[in-house]
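All protein chains but one are shown in place.
Coming up: chain A.
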Amino acid sequence: MPELAITVIGPDRTGIVADVAEALAEVGANLTDSTMTRLRGHFAMTLICTLAEPSAAEAALKSLTGVTTTVREVSPSSVDESGESWVVSVHGADRLGIVAAVTRVVAASKGNITDLSTRLAGTLYVLIAEVDLPAGAGDELAERLAVAASELGVEVTLRRADSEIL
């Protein structure tokens, strides 16, 4: 069954998730992976769903008011689960280019960012990223991040992610 990548964003309000989920359910779209969060007052949803007739999803979402939506058919993609899981924390005074510089350093160490969020709170900028790294690459990335953080005037911490399996 075709897989769709859908984005929905609009001013946050009560019921926005229910409206979107309901519209998709009514045309038979099955929600699989999704992330939905509030970003500075805007509610943003990114979701993958399966649906026999992709154009139905687009039509269903168009009926919603006050949100911007996109629908795109995507090919099912496998996820590379190899490597070690790490967490990068960055915080400091807000300035242009923190995310660009930090993520470029991560990429240079062959780190694959699997999740990332940022928050601006007053003048404090916070970035937390989850990174899959090749085995044994942590020390080198830590050194590179320390150099980048020093240039940016921010603090950085790299540590192994917890993953106890019970």
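One rule holds in what follows: a contact is a pair of C-beta atoms (placed from the backbone, for glycine too) under 8 Å apart; a residue touches a chain by one contact, two chains touch by 3 or more; residues count from 1.
By definition in this document, contacts and distances are computed from a predicted model.
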Chain excluded from display, named as in UniProt, from "C-type cytochrome", "Peptide deformylase", "ATP-dependent DNA helicase RecQ" or "Chromosome partitioning protein": "Peptide deformylase"
Contacting the left-out chain in the complete assembly, out of A:Ala5, A:Ala21 or A:Leu116: A:Leu116
Touch criterion as defined above, residue of A:Ala52, A:Leu124 or A:Val147 at the omitted chain: A:Leu124
Residue of A:Met1, A:Ala59 or A:Ala93 touching the missing chain in the full complex: A:Ala93
Residues of chain A in contact with the chain not shown: 87, 89, 91-93, 115-117, 119, 121-126, 128-130, 154-155, 157, 159, 161-162
